[in-house]
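This view holds just a subset of the chains, kept in their places.
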Amino acid sequence: MRIGVLTGGGDCPGLNAVIRAIVRKGVDTHGHEFVGFKYGWAGVLNNDTMPLTRDSTRGILHRGGTILGSSRTNVYKVEDGLNKVKAAMETQGLDALIPIGGEDTLGVAGKLHEDGIPVVGVPKTIDNDLNATDFTFGFQTAVQIATDAIDRLHTTAESHNRVLVCEVMGRHAGWLAVYSGMAGGADVVLIPERPFDIDEVCDHLKRRHANGATFSIVVVAEGATPKDGGLLTQHQTTDSFGHVRLGGIGIILEKEIEEKTGFESRTTILGHIQRGGTPLAFDRVLGSRFGVAAVDAISEGDYGKMVALRGTRIERVPLAEAIAEPKLVDADLYETAEVFFG
Amino acid sequence: MRIGVLTGGGDCPGLNAVIRAIVRKGVDTHGHEFVGFKYGWAGVLNNDTMPLTRDSTRGILHRGGTILGSSRTNVYKVEDGLNKVKAAMETQGLDALIPIGGEDTLGVAGKLHEDGIPVVGVPKTIDNDLNATDFTFGFQTAVQIATDAIDRLHTTAESHNRVLVCEVMGRHAGWLAVYSGMAGGADVVLIPERPFDIDEVCDHLKRRHANGATFSIVVVAEGATPKDGGLLTQHQTTDSFGHVRLGGIGIILEKEIEEKTGFESRTTILGHIQRGGTPLAFDRVLGSRFGVAAVDAISEGDYGKMVALRGTRIERVPLAEAIAEPKLVDADLYETAEVFFG
Amino acid sequence: MRIGVLTGGGDCPGLNAVIRAIVRKGVDTHGHEFVGFKYGWAGVLNNDTMPLTRDSTRGILHRGGTILGSSRTNVYKVEDGLNKVKAAMETQGLDALIPIGGEDTLGVAGKLHEDGIPVVGVPKTIDNDLNATDFTFGFQTAVQIATDAIDRLHTTAESHNRVLVCEVMGRHAGWLAVYSGMAGGADVVLIPERPFDIDEVCDHLKRRHANGATFSIVVVAEGATPKDGGLLTQHQTTDSFGHVRLGGIGIILEKEIEEKTGFESRTTILGHIQRGGTPLAFDRVLGSRFGVAAVDAISEGDYGKMVALRGTRIERVPLAEAIAEPKLVDADLYETAEVFFG
């Protein structure tokens, strides 16, 4: 078989492990050939390719980013997108596609499958918010980066009454904030699933410090929002470009906490460092297993599936299942996390 | 309730996370009191204790080792051991015990349960060879340490025809070698489950280098053994103390490979650094969840159980199930790992 | 002798190494006794102390922060400060003081020396802006943390035309930005010593991308300022509390670059993680050597001095020399750094 591979959406440590595994297993065991499309679906639409061989995928296992590049292009939002995909596959002589990506990329994959294109997907989300798989690669690396940062914050609070705010990723789901908050021993964790009341947060902090705490660490997901929307609006209007972006909520919290509690407050915004750099061993192993499983599925003609981690096993699930709805922080885990707040 | 806590066996990153979680949840939610026994079962037998309170378990989440100390003492190998345990519990006014440990410690726990002592166990094994749980805390940290080492070895092989041997833990099971070998991109992985033929290993290395490889990395579990027992005996006799110990097989491989292939060979023996230091976030979260789950189980009087990770959930399983037999590297995983060797 | 020790100013990895070394050398070699003042000069003024013995300083070598706590209290800005210091020394039966700190703390130390108090200082500045010493402990750790962050940013720029801004510490001097920018391979480095023109910065970025670069990394010291003060004022007015604080310049750059170049721009603000956590070996060795040298100086009655690194040797310099003026980024180093920009 001749198979096209592409990576879509934001960066995620472990992407290169997936690509290498697909090629290694595909070439050695199945005798396939591979074509890499550059910059996600954009490369398919523009017929922008690079060779994917054992040689071109050597030495990339531990490297962050993706050798294929990425983009947020959506085939079905482009005029005549489906036909362009078909044309690209014909030009390249492809039998099937393996797209690696998140909700959007897999959504396109699902539609392509319905439209008759042979496809097997590999799930990717730094936020851990994809259904149908226990974890995806990259998430544990991001959790570790955030935890390392929180660990460092812990030792810089020898002065009295300081509050350190650490803003982490998580637009729609707070997995990263909850995991790193638990691992780092945070005192407050704010997530998109549970809008917060700024006065309650500040009261909690004041109570902690009244009871002897000399510092507090607040972990906030970038997508966390106050119950009182006015709070955002108030800070939002101060932005001359008219929109709150990455980095917004951490700075807002810093200012509000400092004003309402009188405690000195400082913010760390981790930003893109959470998406980059060497993946943890966990994510390299998971990515490698996903890659092997995806090329095995495609070799068996088991199309329209996505590979998924279930317990310790890699399984195949329908693409449709994965993108049905986002996976939010589960109530049990949050309840356990709460034991350690305050 | 008043509950005794102890840690037995070798060190494992995440032990302190478990202890802290037990106390935090036990005190705040259930109103329990805790007594820490020092140096595992030895502390129970000698009535050697330390207080376990919110204060004494503060700031230990990220610390390696165990604040309780550990030992390999086995209650049932000590004269009148059971009665000494009963006496200690009476002296300390305890209602139940939470032992945290591996096969031995949990084996004792299982027998104590049969002998009527209220007990809930927390599984701990750096080697990942305990049944009934997907993972235990500490394993991912050890995998990461070994992977970091292998990553470093990769860049030191610019000269021609060098073989680097990295000896990792794993007396009876090769989980750590397989995971770190996959994550680090090793070319040969030798594990206890699969006795190796030294000539096959050397032929494989010679073939690799004949095909253009300039270096090879061999990951070997400390418990890996050659098919030809004579090989060990031959090197064994060279030991003036009459026994092969930690570090043995790596050095033997280095010498045999150098002699049989003519390639310069060097060994790294990671030894106890795999057991020490700051636990990864993964292991802190898992340890914290185990601790909370264990104290919940004991509060419900659900004795004779061990907490376990199943998929993404923490469940309770009978102690007997956990210690039935060691969990060896599963055939599927090894087959996936093999895709990347050579 | 009986000697008081205190740490003042912001946190700096390596402080505990200094404290441990003072005590270890002082007790073992000289037979001194030590008293630790808590929270810097505040502890001296309030007679707030803790014992400093071999036991109380054991196991702290690798720990960030300071076991003594810190503050920004200035003796000479407190009414009757000098007499309070004298009183505290009498109450505690002290023969001398070893203050560990930056410009402010050492400034107080210098005046106390002039006022007849026996004192030897240890220099501390995370920003590396103290004269009379080649380096202080903590700086290399901060450089490494920033470099690790920049390394991670490098792999997250696979999409077209992205600009990543990384704000690092450095209010008055750009040492940290220059070192981490050089080590991380930044494309633009903005420092307080050289006010920047936002249009020049944006033109430089546009030229880079026109010449084939797909991403750029901008490292900015928190104290860097635009030539056009109006730029700050414009963004300043958007702050409802009326002041620009830590984190300000990075966000401003992100917005301006995005508007002026059209390239997607994202900011990482490292904040206090640069001050915290385990010190690098370099800083532990330097801190240990400083501590030993300080207690040796005080034992010889060589007061009014500060210990300093000169080449590979620890020397003693007059306190006055250290605080004469801040050490700015040297022109030679900046010129070398510039080779790699763009």
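Per-chain numbering from 1; labels A, B and C assigned in written order.
Here, a contact is a pair of C-beta atoms (placed from the backbone, for glycine too) under 8 Å apart; a residue touches a chain by one contact, two chains touch by 3 or more.
These numbers were taken from a predicted model, which means no experiment stands behind them.
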Copy count of the single sequence across the entire complex, 3 present: 4
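Just so we're on the same page, only the chains that are shown with their structure count from here on.
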Chain contact topology (line, ring, star, complete or other): line
C-alpha-based rotation, chain A on chain C, 0 to 180 degrees, nearest 5: 180
Chain separated most widely from chain C, comparing mean CA positions: B
Whole-Å separation of chain centres (CA-atom averages), chain A against chain B: 30
Where chain A and chain C are represented by their mean Cα positions, the distance between them in whole Å: 34
CA centroid of chain B to CA centroid of chain C, Å: 40
Multi-chain contact sites of chain B, meaning residues that touch two or more partners: none
Contact set on chain B toward chain A in their complex: 21, 24-25, 28-29, 61-62, 134-135, 140, 143-144, 146-147, 151, 154, 179-180, 182-185, 278, 280-282, 284-285, 288-289, 292, 310-313, 330, 332-333, 336, 339-340
Chain A partner contacts - residues on chain C that touch it in the complex: 11, 13, 39, 63-66, 68-71, 145, 148-149, 151-160, 164, 234-235, 238-241, 246-247, 251, 254-255, 258-259, 266-277
